[in-house]
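For this view, one protein chain was removed and the others were kept in their places.
As written, the chains take the letters A, B, C and D, and residue 1 is the first residue of each chain.
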Amino acid sequence: TGCSSANSGANKGGGAASGVLTLGKPDGPQTNNSNPFLSTSAGATLGYRFMIYEPLAMTNQIRPADKADPWLASDWKWDLNFTKVTFTLDDKAKWADGKPLTAEDVAYTFELLKKHPALNGNGIPFDGISVQGKKVVLTFQDSQYVNQNKIIQQFIVPKHIWKDVKDPETWPNRTPVGSGPYKLKTFTPQTTTLTATPTYWKGATKVKELRYTAYNDNSAATTALAGGKVEWSFVFMPNYKQLFISKDPKNHKLWFPSGLGIHGLWFNTARKPFDNPALRKAMAMVVDRNAIYTQAEATLYPEITNPTGIPLPAGESFLAPEYKSATTKPDVEGAKKVLADAGFKLAGGVLKDPSGKPVKLTFTDPAGWNDYITGLSIIKDNIKQLGIEAKVKTQTAEAWGADVANGNFDATLHWTNSGATPYDMYQNIMDGALLQPIGKASQIGNFGRFKNTEATEALKDFASATDDTARINAMNTLQKIMVEQAPMIPTAAAPIGAEYSTKNWVGWPTEADPYAPPQHTQPSALEIVLKLKPAKK
Amino acid sequence: MTTTDQTDVVLEARGVTKHFPVRRTGRDLVVGRRRTVHAVDDVSLHLRRSTVTALVGESGSGKSTVARLLAQLYPLTGGEIRLGGQAVKAGRGRSFRSYVRQVQLIFQDPFASLNPVHTVRYHLTRALRIHGREATGTELTELLERVQLTPAAQYLDKFPHELSGGQRQRVAIARALGADPKVLLADEPVSMLDVSIRLGVLNLLRDLKERLHLAILYITHDIASARYFADTTLVMYAGRIVEGGDSETVTQRPAHPYTQLLIASAPDPDRVVAEAEQEEAGSGEPPSLIAPPAGCRFHPRCPKAMERCRTELPPRFELADGQWAACWLYADGAETTDNAGDHEKAAAK
Amino acid sequence: MKYLLQRLAFYLVTAWAAITINFLIPRMMPGDPVQALMARFQGQLDTSAIASLKALFGLDKQQSLWQQYTDYWSHLLDGDLGLSFTFFPTPVSEVIAQSLPWTLALVGVTTLISFVLGTGIGVFTGWRRGSWMDSLLPVTTFISAIPYFWLGLIAIALFAVKWPLFPAAGGYDSALVPAFDWPFISSALYHAALPGLTIVLSAVAGWILGMRNMMVTVSSEDYVMVAQAKGLSERRVMFGYAARNAILPNISGFALSLGFIVGGTLLVEMVFSYPGIGYQLFQGVGAKDYPLMQGVFLIITLSVLAANLLADVIYMVLDPRTRREA
Amino acid sequence: MSEPVLTISGLHVDYGTGDDAVHALRDIGLTLHRGEVLGLAGESGSGKSTLAYAVTRLLSPPGVITGGEVHYHQRDGEALDLLTLTAPELRAFRWQELSIVFQGAMNSLNPVHTVHSQLTDVLKAHRPEMKRAERTARAVELLSLVGISEDRLSAYPHQLSGGMRQRVMIAMALALEPEIVIMDEPTTALDVVMQRQILRQLVKLREELGFSVVFITHDISLLIEFSDRIAIMYGGRIVEEAGASDIYRDPRHPYSDGLLHSFPALHGPRRELTGIPGSPPHLSAMPDGCAFHPRCGKALDPCATQVPVLARPDGDGSRTVACWLHQPTPATVAPRS
Partner (left out) sequence: MAVTAAEVAVLDTTETPAPSKRRFRFLRGRKTAVGLGILLFFVLIAVIGPWIAPYDPDAMSNELLQPPSGAHWFGTTQTGQDVLSQILVGTRGVLVVGFVAGIFATILSVLIGVSAGFLGGMADELLSVLSNVFLVIPGLPLIIIIASFVSDTGDLLIATVIAFTSWAWGARVLRAQTLSLRRRDYVEAARATGESTWRIILFEVLPNLTAVIASGFVGTVIFAILSEITLAFIGVADISNWNWGTVLFWAQSNQALAQGAWWWFVPAGLCIALLGMSLALINFGIDEFVNPRLRTETGASRKVRMRVGFTPVARPGTPEKETRP
């Protein structure tokens, strides 16, 4: 920037004719930082890091069980019960500066992660890293079954550039060089522009320029989307039909599929009477997930229809046989029966626990998280039918975060981790290995202090099992515990969605063609961009 | 009238000095200099029972400062104050209260010295209570009657703004009397009042002096009223008392050139004829009190200044009839001759 | 001169106290930047990233508060404000450098405009008291009582969405690169128009009222009367005598408001998605970004102090009474 | 001293309008002759300043002139009705023909402009043909006229002493050599020495330049000494007007008489001081009839109900007084018991 003619030739606005695709995100002004390893960089926040740095393989988070597409690696092979993986690189791959992309680069990238825990965001316990000709071999101490997708979708950085970097943790990487189809053209806090590299090894892209604009908040981003200023974005908007679709019903589209992460009401199972599974289960039985879906989540967060909490269709293949066709319909009578069986008494509209104390609880969540608060209000109404009196209390995000970690809450809406299998979310909810006493911060997971050795065992089995049957058994056990004990009531799936416009570009992933989650900050965004074609006028 | 015996003296100032520090400037800090306003220097005076002593002088000559020093509102820089023959040094609290019970100050401006938010009743009640006296209706009525505000009931619940200037000044005086003092220090008690009501207040003060045998210090810049109202008159110039004596004598036969200038300048309907003669009387402005002139402070303006005046501070020279002046003109012969006419001649030299 | 020196010493003490408080406040807050970051991603960032982020931000080492404080000062004196957490590893000074100019330009210019405009109108309304202009006062009061963000949002709804005369967000067209050329500058001006207008509208009322009141007060001063008695032209009396004296307190008010430019713009920037420093601070607070918060606070504190000093100087220049010769 | 230069007749001034208006001046009639010093006395609040400002329409809001006429007689004999002048005409008239020295010099000088600028801007406004250097020269001349050295030209008001400020004001008033100078208590804030100096200077200047002076004060002894004629005001009206020595020797109105017996003399025999009982009325609660009657020892019956007009007392052509004691009364004249 800075030269006086910088803008003389610039054409305004996006459009297929000019080859520009405009993207937007409501995260505020950015700083010039394209270090792909840092989730705080502009590259990560806006998502353009994946347009520059390519993964070894392209996984599909919304179909995690499908086999990943080869990308930089033409092939990969897991051996020895997922303690060893061998990557074979695609010969054609080369860096944007013309240098070939070699196994050395791949090994260097993994070395970097191993050497700098600060960069190893997925916390993969790398062990042996070796180059064997065109192959790269990684070995691990333990089975990496549950981490397999995280490992194969690792993006690769060029060794010839990174080896001179003194401190990769604080390097802003202002002129990023990757193997991807784009390179950074200009950076300003408000807008980052990427331009296509003509020499991309997979062949030229149709989209010649990507323009990422940072908006300060949702409403500004929504306004931009509605007005066609931004063609691809993901923003939570209430009433998207009116705010977005209705502005151009033919072209304005949105799709919010989910992966294997969910949101739900976490109980503090170390507190009485929520340590009683019957009580939790009864509550789970009356929660109206559909109301949450329509009123709290504005139909943007996919509804969870299965009592196991596994979002569909992403987790279809993991469902235990007994829950294959189960659905969640509020069942007040059933719930009352469960309670009565467990010794709870309903008298005068007030539920009393077996010891005779009325059941009361306080829901907490940060002020300002509207969807959560609305969701809590709905649950509050739902459980009133059981005679349970709930209060919704808001806190500051900080205080709430601390309270949740320390186990200082009754029940709260919170999210889970997600991964290639439901393991990540279940582990997050019920892993006894993560259990901390109340008052001691548990940041990694199991905020609800769920103590169940069966669950802990099943989780361990699933992660380290040597064969699929063992894994299926473990997974079925977990689902059973989830349904029977309800350590947490799933309320909505975590979407990986986006709004986009087909006015200038077509080829977006859709319900019918779910080749990738549509979000532009995900690794698969690259796949989408490569598939985009100018719309026919 | 002139030399009453010492027992009559109620309040006495001996060589009282007050210097105010001046806010220091950056340069002062560098040079290490500490400058002061010499507001009052070496002032001695006696206030006697049943006597009005006038203190006259131009604006800024230090009259109010003397009054406040006598009221112990400021700490002294030097000298001492004796009440009933005892040197006093009132600090705060109890000793200060017992001092102000005997010495009360009346301020120049009756519009400013009564708190606008309080009634007459409040002002008087406080004055009585502070000095440990009952503040019943009769006491208050009596107090108001003493200053001729009758019927008292009509005034008790009034706010200052509902009273005329003269009435306010009376309330201020009543408040001072509430302490049942021996000494009243009246700092220009009438200068803010309308011409037609001044006299009433002055007459009241004189009446109080006679009835209650108060010692009154009457501060004014109006030398004619000093003649009318005071028994003795002191003339102040630039922080020093330059002349003193019986009021009639001081006003009719001023000894100090400054007093002469003052009297020559005062408006006087009878003057008309004598206009031309006084043409050459002194002029110029009063000196800076931060760096007062050496010697006699009046010498830069004095038409009769001599060499000695510039360097040496003139002491008091006693003249006839108890009159005295701090002026070198009277250095010789003052002690030898009792002839009052003499100093007139000396002054004319 | 003495006056200035005295003020300077006073400012140094104030600055020290303010900076110390700036240092302490963020540290007294609960939560930590990593937790805040996790909450921002709501599950899209795995909990396994916590350890790596802690290592990244250097939060895994324990240091006494005193140690941190002395470090803070020694870094500060080196001009090092640390690395921002939100934008790790961008130095705070860079975050500030890229956002401050926008704030200064937009709010600075509009503050100046509203001051000049408001003072001007205030001079006339105060001078012509009892004219129809007095009936504007309630309207002005009403406008000045409207919360700024509300006005801004209504303005966007009307003039950017319903009748798209102005852009709704941003500091310039996203197709452009900041540079000293016409396309960029015109675009920046165009984008500044709506936020600018709303700022002026909501700020001008205060100046009008203040100036009017001073004008009325000064108009009945004897020297204004003397000027009228001297038969001077109305212009000379109004400006040379009345306004010249009436403006003194307003000028120092203006200088003070210059100091608050940096701190007071949060809502403008939020509402109009303006890339300025106020929004940056807001984000920093949300993200527990101590270095950024401290940095912005430092800038605010220093600019307020500088503005105060400026006010003193201006006052000294304009009011000969404060210009005491030593 | 016969030729009038300013005649005021039937002047009424209110503060405010409508029901809560305060009648500050009532039916004022007064003539100023060329070259004379007319003293205006009366206690504070009696309307002296109001009268001075009303004449040039300088009353600040809410002052309103509600009646009467003010005529200025030019040298060529033509009369100018000051109350009908338009703003530009008024501006041209002011200072050129009539200048004012305001009460309290502290506030009359603009604190942010130098003496020089305040002295010359009036020249700039009225003598546009003058050059800058000429204006400065004139400013120097004016200062020397009142005995201030020219190096004070660049000083700001706060750098001058009270006396100097007052003298600067006087110099300024004389800048255009006007016909009339109105001085509103020009010396109250000063001590007697300074006061005499300034007044002496003024008398000298008047002899040189020949302007007329309206001199306002409530210090009656000062007036008697310095003025040719004296008008005494009470409660918004003029109650007596006569030559200075006439008033001194033989005051006709009981209020004038009271005034003269309220201040002690410095010389001569100690006079009997009687003073005036009671206190001045408040304008908003003015007694009916003669405003002075509640304090008057000689009040007659009509005094309480009927306002006496300014009339010549029997057998004296040079003075006027507004008192039922000195004029044929409409009703029976009987002293009240």
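Note that in this section a contact is a pair of C-beta atoms (placed from the backbone, for glycine too) under 8 Å apart; a residue touches a chain by one contact, two chains touch by 3 or more.
This structure is a prediction, so every number in the text was calculated from the model and none was measured.
Engineer: Touched by the hidden chain, which of the shown chains?
Structural biologist: A, B, C, D
Engineer: Quick one: say which of B:D42, B:D109 or B:E312 touches the chain that got left out.
Structural biologist: Considering all chains, including the one not shown, the answer is B:D109.
Engineer: Given the full complex, what residues of chain A touch the hidden partner chain?
Structural biologist: Residues of chain A in contact with the hidden chain: 218-219, 222-223, 226, 237-239, 242-243, 295, 367-368, 370, 373-374, 377, 392-399, 402-403.
Engineer: For chain C, which residues lie in contact with the unshown chain of the complex?
Structural biologist: 10, 13-15, 17-18, 21-22, 25-26, 28-30, 127-131, 134, 137-138, 141-147, 149-151, 153-154, 156-157, 161, 206-207, 209-210, 213-214, 216-217, 219-220, 224-225, 227-229, 234, 237, 242, 249-250, 252-253, 257, 260, 262-264, 266-267, 270, 281-282, 285, 293, 296-297, 300-301, 304-305, 308
Engineer: Considering the whole complex, not just the chains shown, which residues of chain B touch the missing one?
Structural biologist: Residue positions of chain B that touch the missing chain: 71, 73, 93, 96-97, 100-101, 104-105, 107-109, 112-119, 126-127, 130-131, 159-162, 172, 175-176, 178-179.
The definition used in the following text is that only the chains that are shown with their structure count from here on.
Engineer: Using Cα averages as centroids, what's the distance between chain B and chain D in whole Å?
Structural biologist: 33
Engineer: Can you check how far apart chain A and chain D are, centre to centre, with Cα atoms defining each centre and the answer in Å?
Structural biologist: From the centre of chain A to the centre of chain D is 91 Å.
Engineer: Would you mind writing out the residues of chain D in touch with chain B in their complex?
Structural biologist: 43-44, 161, 163, 190-197, 200, 218-222, 224-225, 248, 255, 258-259, 262-268, 270, 273-277, 279-280
Engineer: Which chain C residues qualify as touching chain D in the complex?
Structural biologist: Residues 129-130, 219-223, 225-234, 236, 240-241, 244-245, 248, 318-321 of chain C touch chain D in their complex.
Engineer: Over in the complex, which chain D residues touch chain C? Could you list them?
Structural biologist: Listed in rising order, the residues of chain D that touch chain C are 53, 56, 58, 60-61, 87, 90-96, 99-100, 102-104, 107-114, 121-122, 125-126, 156, 158, 169, 172.
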